[in-house]
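Of the protein chains in this complex, one is absent; all others appear in place.
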Amino acid sequence: MDSEKTRKERTLSEDPERRPEVKRLQSRQPSPPVATGSEAQGITIEGLSAFYGSFKAVTDASMNIQANKVTALIGPSGCGKSTFLRCLNRMHEVIPGARAEGCVRLGDQDIYAKGSDPVKIRQRVGMVFQKPNPFSKSIYENVAWGARINGYRGNMDELVERSLRQAAIWDEVKDRLKESGMGLSGGQQQRLCIARTLAVEPEVILMDEPASALDPVSTQKIEDTMEELKKRYTVVIVTHNMQQAARISDYTGFFYIEHMGDPGRLWEFDATDKIFSNPERKETEDYVTGRFG
Amino acid sequence: MTQSSTRRTQTEGRPEPGADFRTSTSVRYGLDRLFTGLVFIATIIGLIVLAVLLVDVAIDGIPRLSWDFITSFPSSFPDNAGIYPALLGSLWLLALTTLISVPLGIGAAIYLEEYAPDSRINRLIEINISNLAGVPSIIYGLLGLGIFVNFLGPITGGRSIISGALTLALLILPVIIIAAREALRAIPNAVREGGMALGATRWEVIRSHLLPMALPGALTGTILALSRAIGETAPLIVVGAATFITFAPEGPRDAYSALPIQIFSWVSQPQAGFAVAAAAGIVVLMAVLVLANSFAIWLRNKYQRRG
Partner (left out) sequence: MIVGADLNRPLPLWKSAEMRLSCGYAVLLEVQKVAIEARRGQNSGTEVWHRESRGRYLRERLVKVVLAACAYLSVFTTIGIVLVLLFETINFFRQVSIVEFFTSTTWSAAFANPQFGIMVLASGTLLTTAVAIAVALPLGLLAAIYLSEYASTGMRRWLKPALEVLAGVPTIVYGFFALTFLTPLLKATILPGLPIFNALSAGLIMGVMIIPTIASVSEDALYAVPRSLREGGYALGATKREVATKIVVPAALSGIVAAVILGISRAIGETMIVAVAAGALAQLTLNPLQSVQTMTAYIVQVASGETATGTLTFSTIFAVGAALFVMTLVLNIIAYLFVRRFRETY
């Protein structure tokens, strides 16, 4: 694994003492045969707060996101799940007046450190949005564009096909790659957006309610891809749908606002089984059993 | 109040519904119909005047049109006078003004929409641009006269095509900036976020996605601005476009005339023959404008189909 070593040298100084958990997981789940050079990374969040101007949307959230696992973020509307997610690849600050405080480490690198380049962070931490947002270009170009700007010099046709296959949409679009991505159905558009994100070969994929605007069949297809995805990527998904969280995730974080006007808090974070069967806090139990929200 | 209570005692019983209200609905409906007619007529009066204007100019001007009129130089005799150098001058101005103003205008719009942080100085630039759009064109003429003709005279050649084009470029720049900004603003943020989430830099998102999407809108506004520049007269008079010229301009530093300047010069002559020549010149000018606008529409449709 020559490639892996070089990648590490470039991005982080490997320190096994500090990431025993990640190491263990990786040794148990070896990378799939199509090695690409990017290796899934965990994310460590410490004391993260997010603001819109003077409004504090999320306060003091800390969690450990495991590599090669699916982590779901659940909670009632407006409790800061999406804002928290956007802080993980510095998309939050794209909104005028928005800023974040605290420490987010991708592997060993503090992504909010001085001199840390948001563009490079986003190359490594991709994102799929709530509403599908394909570019008004051909299906092929939608997938190829991100790879191209990131300096991909391999066989583009292969990469496009591989990404579309991973996103479970290849069979539906293989005969019309030159047609506009805007002409697809909502569910297909969203899978195209997933393919587009995969083509950049990130280490982490963030998904902000990727199935909320979709029909059940499309949702099913996207959920099906999730098992495959976590073999190679770390996935963090915000969802409104508790069954979905229970079905697809390994870990679950519950966000909650105690009083109106307060910022959102990470109320509880644990293995998904634990959250859904035997949570520590009463509010979590109320939420997952459907007593409110 | 007192009136209504007295009436109620007089009728001794439940008042008829609406008895307290004087205006009958039929009168109100009549006024409504009248008003509907009034606002419609007010809307089309302007268009009627425009139609009369076009017909009047066409009647005066079209009989005078001929190939000779297009290819002749101005003359002291109205029947021999032509617009060749003025037409060439206008085309020169159009080309140079486009080359100068379009990149600058779209560049400024991109900066203000996509880069500028919401700071005091950038808000100042915005207010400044909307104010510049309201400055009378003749003031731009004075600016051009002071800077391009006099101060930079050794470089521009003084009263030259390039001085005129620079003046017109500054004049229409605010319009282009505003049009391009609107086109950029109409693009949903999801496009920007989608690009940036792939690790693209701002400029990569702009060049690959935002510019192609904004181009049809920006182009339409730009061509409208350019057609305004073709018709501008006052600033060109001030920066010294010549009214009587006997050679065709060959380079940006040459002296020049322009269609509207030629028309103005003929309108100012007392002989009736020159008024006819002016009408013919107007027909040519309007034809150029219609061509420019049709081109704008064609271009926009072409881009829209591709998107």
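Lettered A and B in written order, each chain numbered from 1.
The rule we apply is simple: a contact is a pair of C-beta atoms (placed from the backbone, for glycine too) under 8 Å apart; a residue touches a chain by one contact, two chains touch by 3 or more.
These numbers were taken from a predicted model, which means no experiment stands behind them.
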Of B:Phe35, B:Phe77, B:Phe247 or B:Trp298, the residue touching the omitted chain is B:Phe35
In the whole complex, of B:Leu88, B:Ile129 or B:Ala197, the residue touching the missing chain would be B:Ile129
The listed residue (B:Phe77, B:Tyr115 or B:Phe247) that touches the chain absent from the view is B:Tyr115
Note that subunit A touches the absent chain at residues 2-4, 6-7, 10, 35-38, 117, 120, 123, 148-156, 158, 201
Where subunit B meets the left-out chain, the residues are 28-29, 31-32, 35-36, 38-40, 42-43, 45-47, 49-50, 52-53, 56-57, 60, 103-105, 107-108, 110-112, 115-116, 122, 124-125, 127-132, 134-143, 145-147, 150, 170, 173-174, 177, 199, 201-204, 224, 227-228, 230-234, 237-238, 240, 243, 260, 263-264, 267-268, 275, 278-279, 282, 285-286, 289
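In the analysis below, only the chains that are shown with their structure count from here on.
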Counting only contacts in the complex, subunit B reaches subunit A at residues 117-118, 188, 190-201, 204, 208-209, 212-213, 307
So, in the complex, the side of subunit A touching subunit B is made of residues 89, 91, 94, 96-97, 119-120, 122-124, 126-129, 131, 133-137, 145-146, 149-150, 193, 196-197, 200, 202
